[in-house]
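A single protein chain has been removed from this complex, and every other one stays in its place.
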Amino acid sequence: MKRQLPLALVFIFGIFCIFQYFVPHESSEWIYEFLLAWIYIIGILTLALGIWSLIRVSWDKVQHRRPNWQYALVTLLGLFAMITFGFDYCRSFFSSEGLRNYMFVHFFDYILIPIQATMFSLLAFFIASASYRAFRARSLLASLLLLAALVIMLRFNPYLGFVGEYMEQLATWLLNVPNLAAKRAIIVGVGLGIVATSLKVILGIERNYLGRD
Amino acid sequence: MKLKTLIVLSCMLLGGSVFSAAQEVTDATALTDTAAVAAPRPIADLFARDSENDHGHSLTLSWTISPDDGAGQMNVIGYELYRALSPDGEFELRGKFPFGAASYIDVGAKEKESSQYSPDHTDFYYKVRALTSDPEVFTDSEIFGPVQSYGQWFNTGRIPVLVFVIGFLTTTVILIRRARGGADLFVRRLPGIEAVDEAIGRATEMGKPILYVLGLGTAADIATIASYTILGRVAKKVAEYQTGLIVPCYDPVTMTVAQETVKTAYADAGRPDAYSEDMVYFVTQSQFAYVAAVNGTMLRERPATNIYMGKFFAESLILAETGAFAGSIQISGTDEIAQIPFFVVACDYTLIGEELYAASAYLGREPLLLGSLKAQDYAKAAVILLAIIGFLTMNFGLEGFKELFYISN
Amino acid sequence: MSSVGLIISLFIIGAGLLWLLILSLTGREVERRIVFLFIGLAVSVPLLFNITFSERATPIVLDVFDKLEDLPPGSKVLLSYDYGPSMAPEVEPMSNAFLRHSLAKGHKLYLMALWATGQSLVATAVDSIIKREFPDKVYGEDYVNIGFKAGGTGVLNVIITDFRKMYLTDVDGLDLDSLFIFDGVKSLRDMDVLISIGGGFPGVKEWVLFAGAPGNIPTAGGCAAVSAPLLYPYYPRQLLGLLGGIKGAAEYESELKKRYPRFETMPTPGIKMMGPQTLAHLVVMAFIVIGNISYFISRRKRS
Partner (left out) sequence: MEGSKRLSAIILAVVIALFLVSWIVKGLAISDSGAALWFSVRDAFFITLAAFLTLAILSFLYKDNPYYKFAEHLFVGVSAAYWMCVGFWSTIVGNLFPNISESLSGYFDVPYKGFNPFYFIPLILGIMLLMRLSARAGWMSRWALAWIVGTTSGLNLIRYLRTDFISQVSNTFVPLLVDWKGVGPFFSDLSLSASGQFTMTLANWVIFVGVFTGLIYFFFSKEHKGFFGAASRVGIWVLMITFGASFGYTVMGRVSLLVGRLTYLFRDWLGLIS
């Protein structure tokens, strides 16, 4: 029962969502809109699960003085500070409302944004080290990878204008033709994979995600 | 008069919906052209019906343009559509369009509170007014009605999708039954998956843990669901070999499911006591904070193997390069097309797109899963066949074949 | 003084690469941190010494430029900000260039956003560019900001038939009907050009598929370099032209500078960013060459 009922629910809702697509009538649209709104609300509620796990793991580190426990304390401090600022509704230390709280906004602008942007910018370094390490003519496949990358890179470097118009045409052709073909093959494959897996989920064949008792 | 014709024609050539511009221009010329504008002849054959394949609240109208639109007296500059609840009731303006227009879809809102609300199952009467440059001079058409709008229960424009759904479902079910009946279904090698076992062995020898990253997908993303199966398999092996496992999560629900999966795998391996909730933990739901934390874990715990399966975005290369930095063996798989190149370049093994979905069947080797994998292959064969037919028919100008696949909104 | 510093730094980068090349001839591998160091240098040196170089617009960029140039003054240009702060360094130069070009040419500008984060970026652009550089332009007559509406492609589906079904007011709550610029404007079909900036979802592709193509309205776009290959297939039929990444922005800016003397002194973040990009790009290619040389040498040694 603990396992059969969930599987039945998956089946019912899955089939409903499939058939909903073919029924333009208002009533089916109405249910569909509700289903979408609910998913967001549930998602937010479950964030509590995540926060709980984060607090537990961090606190566990601090309590047992595991390696790097001091940093777990930093996480907890950041978390509680931000939650305090974010839920500061009625007491209004600095401003009137949660998300517009002065400290909340400044933590966002001067802690979250800089770190986030810097993490993202690490890509500039990693893309270089990955090119250095991996773009080597080890095999036929690796050489194709290397050649295609070089053609495109030459095309977009203004210093290397001398490689001329043919390189430009070749690069554009590569992006327009083989690129399109391969992407299409992957997209069709992925699309089929998703359709087949969804079907397996709805039919209860793929059921690993429910665990077992 | 000639000037106006010229302007109207050039407006047509420009092709933009220059209704207002045309009106302004013609107004200006009307000042110089003192002769009164003659009344145009009305439009003919006004017809209205419920719009097809929708949720109602919408009517489709068509008519034959006035003989004086672009021909004859050339004095029609546009039309207005009016609607009323009875033939002699008060007519309300529903739409304006430039000359040459011969159809219109009158869409109303479905919300009762909206000012644009248009009720279903209510009789409406329509008329179309042909306008001239002189706001006083116009001609109304005959009134058409009554006509009602209503919602449909089946969208015929989506039949191609239904055909595919039914076709795919039947194929899958038939093949699954055949597989159950004992037919031997072959699956080709997937080097990325075969490497998993080897990598776990290596981790055991080195006494180092395995890092499994489920990506940024939600629990219901199909890539994540495929990833659970692989995680289950990895966790079972890890439990058997008594190696460590680290699963940092981005999504709280994904974490819940992953905990369940790992717990089950440990129980299956006969070592339920070795499972601890802390193996699978939540980090944060912010893309780069998650990456920062996983990167730190890679350099501090030095896992022997990093496995990335699921949905990945810009972080793919940051993760894979840091992993390479730490000297781990890396196996990846994603259906996110823009990220596959980065994984291919930076990881030792990569499951490309659909291979990620095939992996669960390959690992499970259950007839049920193999049967559906076979159905996927049949569908691909069908695609190839259709592409060949399309390739040929397009050349003979049989555009109709392509139209069979047309899906309306 | 700065030119001396520049020469010294470029010399260091060049000599360093040459040294690594010589090392690679002995089959030695370069450590990752050295690669990082060179990338860091290649990006900071042009930034500190302000190296720029001239750009020549490619056809795909020129097509957009010429379209805006050829439209008669007073044409209606819609600019949609479909990006957030993290994509901004790459695409903001484009939106600024479009903004300047349209206003200088005397077009009417309709600003909106399909991304929630875009709305504040529009406001910033209005304050920092329009109000400062074009003080004679009047809000509600020459330009308007109708802001963000949630719904992505749904918004497009609606405003292609009627703006007022989605947008009753502009971003400040002014009734659209009270704004002179919306006189006689019913839907997207009344626009002369649609420009979407941003390569995510919804972005240029959605503008093409849900607005440009069905409404037969010329559509142009600007997007991050990553998403450009996915958009190439739409050019030139459904997509008038495309600015891909900083390179596209820089080309557009240089064209703007060439044709409009008033923009001689305008900030050109695109062109400025090309310096670091190009140098870093060269360094990456140099490392690919070095990597292959050391690979072949060491393989020959082993065999």
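A few remarks follow.
Note that the chains take the letters A, B and C in the order they are written out, and that residue 1 is the start of every chain.
Definition applied: contacts are C-beta pairs under 8 Å (C-beta built on N, C-alpha and C of every residue); 3 or more make two chains touch, one makes a residue touch a chain.
Computed from a predicted model, the values in this text were never measured in an experiment.
Of the chains on view, those touched by the hidden chain across the whole complex are A, B, C.
One of B:Ala39, B:Ala102, B:Ile143 or B:Val165 touches the chain omitted from the figure, and that residue is B:Val165.
Where subunit C meets the omitted chain, the residues involved are 33, 36, 39, 43-44, 47-48, 50, 88-90, 224-226, 228-229, 245-247, 273, 276-277, 280-281, 284.
In the full complex, subunit A makes contact with the omitted chain through residues 2-3, 5-7, 9-18, 20-21, 34-35, 37-52, 54, 68, 71-72, 74-83, 85-87, 89, 98-99, 104, 106-125, 127-128, 131, 140-141, 144-153, 156, 169, 171-192, 194-195, 198-199, 201-202, 209-211, 213. The missing chain lies against subunit B, touching residues 160-161, 164-165, 168, 185-188, 218-222, 225, 253, 256-257, 283-286, 288-289, 292-293, 295-296, 299-300, 338, 340-342, 344-345, 352-355, 358, 361-362, 370, 373-374, 376-377, 380, 383-384, 386-387, 390-395, 401-402, 405-407.
To be clear about the criterion, only the chains that are shown with their structure count from here on.
Sorting all chain pairs by how many C-beta pairs they have in contact places A-B at the top.
If you average the CA atoms of subunit A and of subunit C, the two centres end up 24 Å from each other.
Within subunit C, the positions touching two or more other chains are listed as 32, 230. Shown for subunit A are the residues in touch with two or more other chains, namely 116, 120, 127, 129, 131, 133, 135, 183.
By the touch criterion given at the top, residues 32, 157, 161, 165, 183-186, 189-190, 192, 216, 226-227, 230 of subunit C touch subunit B in their complex. Looking at the complex, you find that subunit C touches subunit A at residues 30, 32, 35-36, 38-40, 43, 53, 55, 58, 85-86, 229-230, 232-233, 247, 274, 278, 280-285, 287-288, 290-292, 295-296.
Subunit A makes touch with subunit C in their complex at residues 113, 116-117, 120, 124-125, 127-129, 131-133, 135-138, 146, 149-150, 153-154, 156-159, 168, 172, 175-176, 179-180, 183.
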